[in-house]
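With one protein chain withheld, the remaining protein chains of the complex are depicted in position.
== subunit A ==
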Amino acid sequence: MNIKKLNIALLLAAGVLGQSCTEDFLDVPSQEIIEAEDSNEVFEPEALVNGVYGMFTDWNYGFAYLGITEILSDNADKGSAPTDPGTDKDILDALTYTPTTASFQSTWEHWYKSIGRATQSIEYTENYGLPDETLKKRLIAEARFIRALNYFFLVRGWGDVPIQEIDLLERKPTSEVYAYIEADLQFAIDNLPLKSAYPAKDLGRATKGAAQGLLSKVYLYQKKWQEAVGMAQAVLNSGEYSLEPDYATIWRASTENGRESLFEFQGRGAELAHGIQQYSQTQGARGESGWGWGFNTPTQNLVDAFDAEGDEIRKDATIIFRGETLYDGRVISQAVENPRYNEKAYSSANAGAGDTDKNIRYLRLGEIYLILAEAANETGNSNLALENLNIVRDRVDLPAVTTTDQSQLRQLIWKERRLELAFEHDRWFDLVRTGQAKSAMEANSKRFQDRNNLFPIPDAQLVQTPEMTQNPGW
């Protein structure tokens, strides 16, 4: 009897245990994120390319970027409270940074990740099987434009850098990196539509003009003067662009993607908001009566530079002074903590929100005139140089420059670049490129050593890849 019962029990148990299908039971598909293998069913290549643009809205542009482009330079002080390091903005400002300084690591990483996304979207677009060949080429060209833009940051900052698609460890010579950038930009020029040729909904995507403009700047950095002149003229001759009549409006919401704009990083402040993370907030006036953290503040040295030139228009458009009333009626309280703030980061509609409508003007026609002027001067064509330089000066009611002395004119163009492009994240690279860095820093009582010409390779990178070499002096 008992034995029989035992048998029944065992059979029962075996039935329960043997009930298979467990593999099916355990095979639980993801319901909240799309599995990579399903990408073709879900995403068209455009989504992946949009994701590359998305990197422009990163927090790195809101903070670290300010540190290594402006705060380093003679344009900006750290700002905020004297005792607030802002992660590392104090030592960037003081030029006492080291390979472990966080802003170098995070921008280095961010630019490489942007390159990674661009390359992935290129591969995805190539293999997806888009029926429309023009669209396919355009999307690839957009990604290649952005990839070039990011390599341009890297090569300006660190010199020899690895080309991600080739090798992560070996730092390629600067010339090779530039050749790689030029190839990407040339492809972009060949395949991107003109700004006016895009449908309205695509306003803000990379254009042929943006690629030409960027390439002219890339040539400028390589001292390929003739090519720079050619590319800058190609932009001007396209008929797609003209200067904003009023300099003061260049960084306001009203001129976003406007007539002067070659390429901008886009932000949206209205609900559903998606801005360049905290860009306006980190630079907003500090204190409860303000709206931000108060970093990246204009130096007295910059104010003096404007004043020396009698350049009231650009001074007022670039700098918020404590106590002033802004163009939109906002009164800057006397109770804000710093005497000056960056007006180009100010969002009238969204002030200190994390997501604001502020677009970062990455490249605009004003700079193209100055690139043309500088390159033309170097080729000895001072008339062409003067013509273009004075177009920029004329807009802000400054008298025309007349000197045809090449070295004098060179200095004047460099000065013009500083005043025209202050707080447009160009100053530090410009100082290093033109060899003015040492004297400019010393004028601000900061010690500039040879090693400061290049950023240090982030220590954290070298921990991961000890084979990689450090820049000289670091």
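Everything that follows uses one rule, which is that a contact is a pair of C-beta atoms (placed from the backbone, for glycine too) under 8 Å apart; a residue touches a chain by one contact, two chains touch by 3 or more; residues count from 1.
Definition applied: contacts and distances are computed from a predicted model.
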item	value
Chain not present in the shown complex, as UniProt names it (candidates "ATP-binding cassette domain-containing protein", "ABC transporter permease subunit", "Fe-S cluster assembly protein SufD" or "TonB-dependent receptor")	"TonB-dependent receptor"
Candidates A:Glu32, A:Asp132 or A:Asp450 - the one touching the absent chain	A:Glu32
Given A:Asp90, A:Glu343 or A:Glu424, the one touching the chain that is not displayed	A:Asp90
Residue ranges of subunit A at the interface with the undisplayed chain	2, 5-6, 8-10, 12-13, 16-17, 22-23, 25-39, 42-43, 47-58, 80-88, 90-91, 94, 96, 98-102, 105, 108-109, 112-113, 115-117, 119-121, 161-162, 164, 168, 200-205, 256-257, 266-275, 277, 286-289, 328-329, 333-337, 339, 348-355, 357, 458-461, 463-465
